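A single protein chain has been omitted; all remaining protein chains appear in their positions.
Coming up: chain A.
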Amino acid sequence: MEPPTSGTAQNDRRCFGIGGSKLSSATISQDAEGFLLNAINMNFFDRLSLAWRILFPTRTERRNSNARIAKQRLKMILFSDRCAVSDEARQKIVRNIIEVLSEFVEIDSQDKVQLNVSADPDLGMVYSVTVPVRRVKPEYQDSEEDYRGKITGITYKDTGETSETVDVTFDFFIPNEN
């Protein structure tokens, strides 16, 4: 039983001849010749399973199909082509962001601010800036006045079901007057 071949049969690729188009090459490449020589030397069951694998490829073979490989490579190339931000643009971005953020927070050290450009399959191009912050500027901090009188950390030692007394510990917040 001969395994099916087409005009451009190759060893590891699925090939199926549907009559061949007018544009397929007339000569068989050296790969195909090697493939045929190997195939002739196999025994019957090996050839049968090879034929089956050619006609009905498994999922891993489909994953390595040429179209998918091309698509992967193209994605990588397009991302790296598109995200070529010039160096001076990077510095300007970092400087502007430091300026804007300094209004709200105190930045730890300006040298540690990083700009990262990456490609995310869902979002596309992602520019992320990491800024180490020492503390928030006082006028923007959460006001402690909001916590005045707040009761937290309530624990019941005795809820008064069996005895007639209730034993409770809790925290009561009063902000510093300084």
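As a convention for this text, contacts are C-beta pairs under 8 Å (C-beta built on N, C-alpha and C of every residue); 3 or more make two chains touch, one makes a residue touch a chain; residues count from 1.
In this text, contacts and distances are computed from a predicted model.
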Protein name as given in UniProt for the chain not displayed, "Septum site-determining protein minD like, chloroplastic", "ATP synthase subunit H", "Thioredoxin domain-containing protein" or "Beta-fructofuranosidase insoluble isoenzyme CWINV1"
"Septum site-determining protein minD like, chloroplastic"
Could you tell which one of A:42, A:77, A:136 or A:174 touches the chain left off the display?
A:77
For chain A, residues in touch with the removed chain:
13-16, 18, 21-23, 48-49, 52-53, 56, 58, 62, 65-68, 70-71, 73-75, 77-78, 81-82
